[in-house]
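Complex shown without one protein chain; remaining protein chains in place.
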Amino acid sequence: MILFNYIASFFLIVLGLYCIVVKYNLIKTVIGLSVMDYGVNLLIITIGFNPGGTAPIFTAGELTPASYFVDPIPQALTLTSIVIGACVTAMSLALVIKLEEQYGTTDTREIRRLRG
Amino acid sequence: MNMLSLQHFPIYSVMVLFLGAFLVVIFGRNKVLRHSIALLATCASMLFMMALIKPVMLDGEIIAYWMGSRVPAGGYAIGIAMEVDAMSLFFGVLISTAVFVACIYSIQYMSHDDNVPQYYTLFLMLAGGVMGMVLTGDLFNMFIMVEILTFAAVALTAFRNTVTGALEAAFKYLVVGSIGSTCILAGTIVLYAQMHTLNLAQLSALIPDHFTTATKLAFALLYIGFSTKAFLVPFHPLAADAHGAAPASISLIISGVLTKCGIYGIIRLTYFLFQSMNLGTTQFLLVFVGSVSMFVCVTMALAQHDFKRLLAFHSISQIGYVLTAVGLSTALGLSAGVYHAMNHTIFKGLLFLAAGAVLHETGTTDLGKLGGLSKKMPHTTVLFLIGAAAISGIPPFNGFASKWMIYQATYQKAVESGNIGFLLVTIVALVTSTLTLASFVKVTQSVFFGQLPKELEHVKEVPFGMRFAMGILAFLCIATGLFPEQVTRYLTEPAATAVFHVGAYINAAMGSGYAESAMLNPPLAAEPAFIESGIWSPVSWLCLLMIALLAITVVALSGKYDKVSLGDVSDTKYQLFYGGEANFASLVGSDDMFWGFKYNWRHYFSFMHELHSGVVNDYALWAVVALALAILYAFIVM
Partner (left out) sequence: MTLILEALRYLVYVLIFPGFLFCFLTGLLLCGIDRKLVARMQKRVGPPILQPFYDFFKLCGKETIIPAAASKTTFLLAPLVGLAALVVIQLFIPVFRFSAFSNVADIIVILYLLLIPALSVILGGAASGSPYAGVGLSREMVTILSCELPLVLVLLAVAKTVGQALGLGLCFSLTKIVEYQMEYGSLILKLSMLPAAAAFLLIIPGETGSHPFDAAEAETEICEGPLAEYSGAPLGVYKLSHAIKILTMTSLFVALFFGGVGRGLENLVMMLGVSGGLAGALIFLLEILVLFLFCVVLTFLCISVVHAVTARLRIEQLFKYYWTVVTGLALISLVLAWYGL
């Protein structure tokens, strides 16, 4: 079951990269970035998972060496990463809008005034 | 001052910048308040870093600071740490100084722009991100800071969104930069899965004994992640686009400071986390990428005809020098590498600010449209010439001092290891330096000398504030070039020594004795030997030059020295000479300045031109290929 998660996250990352490399539409590039991000997020969550563990929520007295729970740190990391991913998406979409205004197209092959 | 307060200085110096960013959002409408907040924040940050020079650099202390005093318990680092050793501090001092100078420059440079409060917010966020990245002791924290700085840098690149290519550059930078950031995150998490800690010190203790396939993958991911931040080959087109389009003060930060973050990340990765620099394969990786960056970017720069874009390519070329020197894994190499990193920040900052000054007054950075500015902007010209001489490695400026150390380090390495490859690196480094000179001769001729176009008749010298910022950097260029011994003794050698004391770095964070108990082969704290085989004493040379110059001037002035102005000559046939051509532009455009050289290399140049297509998909593909190659390299060879 957990192996499936790893495969899925790997698949998402590669899919995202594929999308960025192959698709010539700016919006699709942004989508590719997000998909790649989700893949990494899934990977992080998967790493913290312990089969059968409880949620890592304890009050001061409850925590004993015997408590069995999923690793809380990756979850915290994922939250941060999701926030950052959202920011990046927002920023890139803002750039896409401006680019569309300036160049009149969303085709990456046309947006290459800086080259050589 | 007691130790307790010094302990807090690193976090202070990061926090004042972020605090400044928020304050600018609130009070930014008022011009005076905005400028004073930004100046105060950057100045305070710099002073906090300066105050640490004595304890950290000279006394060799390592400051480990745990957020909320959550010190390690049971041999595990639970809290988030800031750890400042001499290497971190070296970059910290460098960055905070550069940021301060950029801030001074910004005040008048950005005076004609809209949305200046937002500019300062992003500027301070960028500065804070960079500072946080080099001072932190936590891998995930490093990722966060990298994201902050990438985000701010992208926004600032697109800040003047009416400039040609600004948005385009920002988008490309965002896409490839995000791929890089994602690589860092993935690498971090792979390491976490193996070691269950994110603390740099603890990771450094654990990884060398648990070097598995997964950690190799992490190495490749982190390496690619940091090299996107340093814009090493194959990520150099992004640097060219981003530096070229951003405002000059931001170009200074991106080229002088952001790239240093990448280099810092790579040093932490190879020397500390994996401690793999004793392996020939890691050395090969860094030296190879460094040399290729060095050479490819300088040739790319020769083909450019935009002032800032040209500088951007040079920037990566110089970063190539730094990486090459760092990759040698010798004491002299490291010292030379960080010295050059420092010098690069200074002279490249100066050059970008000079380019900004030209842009500010003339409104263009196209080399074809500029010319003859030395008569209109004499101070800027002199400052630019100092920077150009420094980057081209002309004695006695700072670029020469550090490049000279790099040549020695590579050649020493070649002789010691008997490996002819390092000899090739020495030659590439020497030739690159001359090509750099050629490129700056071109800029000098096409911007500051030559004929003044009609449209630029009205150009004036830039305001004092901008000249002052450039003056600081020019002074540093000369000072660090004239006193290489002092610079190496007080700044670069402590930083390089810190790299060889990994055990001390681990123990400072995790408690003394941790490295010895947790590691199978605790790193030996060998005192590195900085042996220089060359001789160069700039001060004596300068004295001799001055005496000779004085003597020659006296002789020259004692002779008959009539000056005749051209006013007496009315015959038009003399106009051909005496620089008096009215409508006769220079026959040599900036593009074919070095025709004799380019003609012989025409296939290479046209190939490179085709290769840098400007399509974001291509650059993303390069990133993916680089990642794949790095992973393969890590799996197969390391």
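Per-chain residue numbering starts at 1, and chain names A and B are given in the order in which the chains are listed.
In this section, contacts are C-beta pairs under 8 Å (C-beta built on N, C-alpha and C of every residue); 3 or more make two chains touch, one makes a residue touch a chain.
Owing to the predicted nature of the structure, the values given are computational and were not obtained by experimental measurement.
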**Message:** Let's see if you follow the contact definition: name the visible chains touching the chain that is missing.
**Reply:** B
**Message:** One chain isn't shown here. Among B:Leu437, B:Ala518, B:Val624 or B:Met638, which residue touches it?
**Reply:** B:Leu437
**Prompt:** Looking at the whole complex, which of B:Phe27, B:Phe284, B:Tyr490 or B:Phe594 touches the chain that is not displayed?
**Reply:** B:Phe594
**Chain not shown: contacting residue from B:Ser5, B:Thr213, B:Ser512 or B:Ser533** = B:Ser533
**Asked** Of the residues in chain B, which ones touch the absent chain?
**Response** 372, 374-375, 378, 381, 385, 393-395, 400, 404, 407-408, 411-412, 415-416, 420, 423, 426-427, 430-431, 434-435, 437-438, 441-442, 444-445, 448-452, 533-537, 540-541, 544-545, 547-549, 551-553, 556, 559-566, 577-581, 584-588, 593-597, 599-600
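We take it that only the chains that are shown with their structure count from here on.
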**Asked** Any idea how many Å lie between the Cα centroids of chain A and chain B?
**Response** 30
**For the chain A and chain B complex, residues of the former touching the latter** = 13, 17, 20-24, 26, 29, 33, 36-37, 40, 43-44, 47, 71, 73-74, 77, 80-81, 84, 87-88, 91-92, 95-96, 98-99, 102-103, 108-109, 111-116
**Item:** In the complex with chain A, residue positions of chain B that touch it
**Value:** 140, 144, 147, 151, 154-155, 158, 161, 164-165, 167-171, 174-175, 178-179, 181-182, 185-186, 189, 192-193, 196, 198, 240-241, 244-245, 303, 309, 608-609, 612-617, 620-621, 624
